[in-house]
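Sharing a structure, written as structure tokens. Questions coming.
For this depiction, one protein chain was excluded, whereas all remaining protein chains were kept in their positions.
Chain naming follows the written order as A, B and C, and within any one chain the residues start at number 1.
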Amino acid sequence: MTLAPQNPDFEARVRDSFSRQSFMSTIGAELTRIAAGEAEIRVPYREDLCQQHGLFHGGLIGTIADNACGYASFSLMAAEHSVLTVEYKLNLLSPALGEALVARARVARAGRRLTVCSADVFVLQDDAEKLCATALGTFMTLENTSDHSLGTAAA
Amino acid sequence: MTLAPQNPDFEARVRDSFSRQSFMSTIGAELTRIAAGEAEIRVPYREDLCQQHGLFHGGLIGTIADNACGYASFSLMAAEHSVLTVEYKLNLLSPALGEALVARARVARAGRRLTVCSADVFVLQDDAEKLCATALGTFMTLENTSDHSLGTAAA
Amino acid sequence: MTLAPQNPDFEARVRDSFSRQSFMSTIGAELTRIAAGEAEIRVPYREDLCQQHGLFHGGLIGTIADNACGYASFSLMAAEHSVLTVEYKLNLLSPALGEALVARARVARAGRRLTVCSADVFVLQDDAEKLCATALGTFMTLENTSDHSLGTAAA
Partner (left out) sequence: MTLAPQNPDFEARVRDSFSRQSFMSTIGAELTRIAAGEAEIRVPYREDLCQQHGLFHGGLIGTIADNACGYASFSLMAAEHSVLTVEYKLNLLSPALGEALVARARVARAGRRLTVCSADVFVLQDDAEKLCATALGTFMTLENTSDHSLGTAAA
């Protein structure tokens, strides 16, 4: 397994892509860290992000787990390619009650066409992090495809 | 397999629970159908729900697939119990470009403690539905737990 | 979605590949049906295929669910390509006690590179079929790769 980035400007490229995802700003998500094969996304608590018990909604947890994995995968890709989520699985582990959610993703294997990545999601409670979910997913390299154009899922 | 509801008032109970999920109103989701072991959720297109190419964000697709499965499962549970997502897997199948997303879930097996449910997600393009994702998940019956109180994941 | 085979001789090709999987004969599996985008595998009960309670072992259930999906996917591929399992998820639904296991797979979407396929697994009890597991997986087209040579996972 290699986690060597093929694009020296991967950080700028990932941040630019993240900034163009309108849904990330709708949910108040920040890309708090990007490294080769790793990404971290944080969402502060808001009352309008909850399920029926006032916990962070599970869909929000899945959203940032998937997105952190996608950008961890994208960080390793060459400049002419872009990234697509093929699939992911999410296990919810404990109630997501706290001041913020933090998803941390790390690539497990980067192949030419497919990258497999896992993420842990933590909830911040009184400055301590508690693991609340874990995810495992598959991400595809869209060859010679701009991140500004339309990709084709399951291409 | 039985898809017989144990609570004759399941529809009102599901609609009440859905209405208390603030994240559903943040994303503009409507619960468009509920039946015994089945649920449908719809989200009209908005510019602030997108990924970097102007498609519906994958996290949104996962959110309504999970939620439709959760409420399809909840519809079969007795009045004193509530529901919790244990885990789900989502496969993205084609680009989610269109006027609305529709997730349709149907229970595959309802056990005493665990319910397994699948969902297909469609995107509306010029009044035609195109399959854009499919999901399979596991949902837990929280016995003697109000839908108004805090559940415990992986309990 | 198209389920049209690109190789008119897909059945012979799938049967030939199946016959070269030594593990299938170790477990006594038969390929009982192959059609465009569909496959069925059957395993009669044997005492040496069980878990600790005398049920069919879950690993066996996963094995034939994965394999039925793989061959359903392979049936749609052009003659010069071969197939590889990227990933799958299996939910066990009820005890696998009976005279035989039958896995039936059907492609949900066949793309150029990736095919998404689901399978249901049934156990035969007194000539009735009972659903005992369901699976959802992703399969890759290995372009210009013989089914007789070594593929590369996550290529």
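Miscellaneous remarks
Simple rule for what comes next: a contact is a pair of C-beta atoms (placed from the backbone, for glycine too) under 8 Å apart; a residue touches a chain by one contact, two chains touch by 3 or more.
Because the structure is predicted, anything quoted here is derived from the model rather than measured.
Contact with the chain not shown here comes from a single listed residue; of C:I64, C:M77 or C:V116, that residue is C:I64.
Which of A:V14, A:I34 or A:L93 touches the hidden chain is settled by the complete complex: it is A:L93. Listed residues C:Q6, C:T32, C:S94 or C:Q125: the one in touch with the omitted chain is C:S94. Touching the chain that is not shown, out of C:E11, C:E30, C:E129 or C:D147: C:D147 (per the contact rule at the top). Taking the whole complex into account, chain B touches the unshown chain at residues 86-87, 89, 109, 111-116, 138, 140, 152-155. Where chain C meets the missing chain, the touching residues are 17, 20-23, 25-27, 47-55, 57-60, 62-64, 66-67, 70, 84-97, 132, 147-154. Where chain A meets the omitted chain, the residues involved are 1, 89, 91, 93-94, 108-109, 116, 118, 131, 134, 136, 138.
The criterion applied here is as follows: only the chains that are shown with their structure count from here on.
On a Cα centroid basis, the chain most remote from chain A in this structure is C. Residues touching across the chain A-chain B interface largely coincide between the two copies, over half of the numbers being common to both.
Separation between the centroids of chain A and chain C, computed from CA atoms only, is 31 Å. Between chain A and chain B, the centres computed from C-alpha atoms are 22 Å apart. Residues of chain B in contact with two or more other chains: 89, 91, 93-94.
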